[in-house]
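In this view, the complex is presented without one of its protein chains, the others remaining in place.
And then chain A:
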Amino acid sequence: MQLATAAMLLVATTVAACGDGKDDGAKASAPKAPATIPELTTAPQTLSFIWFDWPPAQALEAFANTEYKKERPNATIKVNTVPNANWHDAMFTQFAARKTDFDIAILDSQHIGEAVTNGNILDLTDFVKENIDVNAYNPYLLAAYGQFPQAETGKRDENASLYGLPLLGDTWTMIYRKDLIGDKPPQTWDQMIAAAEKCQADNPGVSGLAFHQANGSDAAAVTYNTVNGVYGGNLWDSKSRKIDGVLNDAAGQEAMDVLVNKMKPLTAKGSGNWFIDEVNAAVAQGKACIAFNWIAASGGLLDPKQSTLGTTRKQILDKLGFATLPSQKTNLVPLGGMGMHVSAYSSKEKQAEALNFMKWFERADVQKKWAAAGGVPSRTDALESPEFLNAGPFNQVYTDSVPRMRDMWNVPEYARLVDIENTNVNAALNGAKKPKDALDDIAKEQQSVLDSSSRKGGGGL
């Protein structure tokens, strides 16, 4: 690994070298998937996914191999996983090589733009028209996980192209200690901070808050975006592609001030690099009064083997409560989750199998089974079904949060934009930068990325 960087550079250049050098990137859109599913093979075959390593990945593989095999006994589902921090790179370096060892990429909503403009995934518009009942979904979810270009509001555009279908919905849940702050969750952000402050003061050794602060993946960025949304801020003006002056306006600055000066002092010392696992560990070990985490990653909190809060699920649930995020000036919550997208470089046989899988997966009965198996569905009927609502104490939180969701910018430059935001918010949270400077730097640097993306020439530093 000492040569890791050199090796990666080597891979990138070799990949470039292997390209034919022709203008294949100039194609503005992805190749089209057929409207009807081509004839499927009867020979044994493995349909490969790529995702990051977390419980839903294992749940998907187990679920698909149990249920999909009933319809397609010759098909085996393999969900390849990589660490969360490598997820984007693992997919896009293969896309760059124009050859993938996966057939279905599970892309974050913000990755779609990059994949579509590079022609890496299939355009599913015709396929969806023929095979999927789009009215069965909350339009915002369908747009977030499949549509490109996507408006900031996330509203589905009937005329826009679809490149993916929902796999797993997600948002943040507030996890609170019922035994320490009471049964009733705080309703506003200010109340939440006050409750955390009091709880921390009353319970030495327990921190008031636990949330994502790390500078990897989108950890610190989502945290800031959440507070920004709650305090009425905007991430950008999508029409004019303006970030500088929008993100760092008065509302944005107030959000940064709340995050760094009011929330951060209530967190555990050294928690500046915490992400999903660390927040869960703090809750499970009884070290946090109130925490925020992705719902899809919260299942382990109810496992007595991983918790010091009780020896049974019931004992844990007597202490832990799950609620939708408090509101303040607005009631926005972050959109998480991912969609399924077919690799343009997969073989025709595998693409056909992938389309068949997606059609099967989006069926109403399968979505309910997926919900019962621990998945978070996107079809409205499944979201409101008893199978989903009774499957976990946080599932009602998700259903209630769907109308409140807001996504980040869904543009091809996403990877660089989120890195800029992550590093600067992380710097502010850890005292390496003043909050106002961090916010202004984010706005300035992100604006520069957006502006330079349409220009020819070097750059990208």
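Convention: contacts are C-beta pairs under 8 Å (C-beta built on N, C-alpha and C of every residue); 3 or more make two chains touch, one makes a residue touch a chain; residues count from 1.
Keep this in mind: contacts and distances are computed from a predicted model.
Asker: One chain is missing here; what is its name in UniProt, given the choices "Multiple sugar transport system permease protein", "Nitrogenase iron-molybdenum cofactor biosynthesis protein NifE", "histidine kinase" or "Glutaredoxin"?
Answerer: The UniProt record for the chain left out of view names it "Multiple sugar transport system permease protein".
Asker: Considering the whole complex, which of A:L40, A:A85 or A:A372 touches the chain not shown?
Answerer: A:A85
Asker: Can you tell me which of A:A214, A:V366, A:M408 or A:A443 touches the chain that was removed from the display?
Answerer: Residue touching the absent chain, from the options given: A:A214.
Asker: Among A:L40, A:A62, A:V82 or A:A96, choose the residue that contacts the chain missing from this document, as touch is defined above.
Answerer: A:A96
Asker: What is the set of chain A residues that contact the non-displayed chain in the whole complex?
Answerer: Residues of chain A in touch with the missing chain: 1-6, 8-10, 12-17, 19, 21-26, 85, 88-89, 92-93, 95-96, 114, 117-120, 214-216, 268-273, 282, 287, 413, 415-416, 419, 423-424, 426-433, 438, 449, 456-461.
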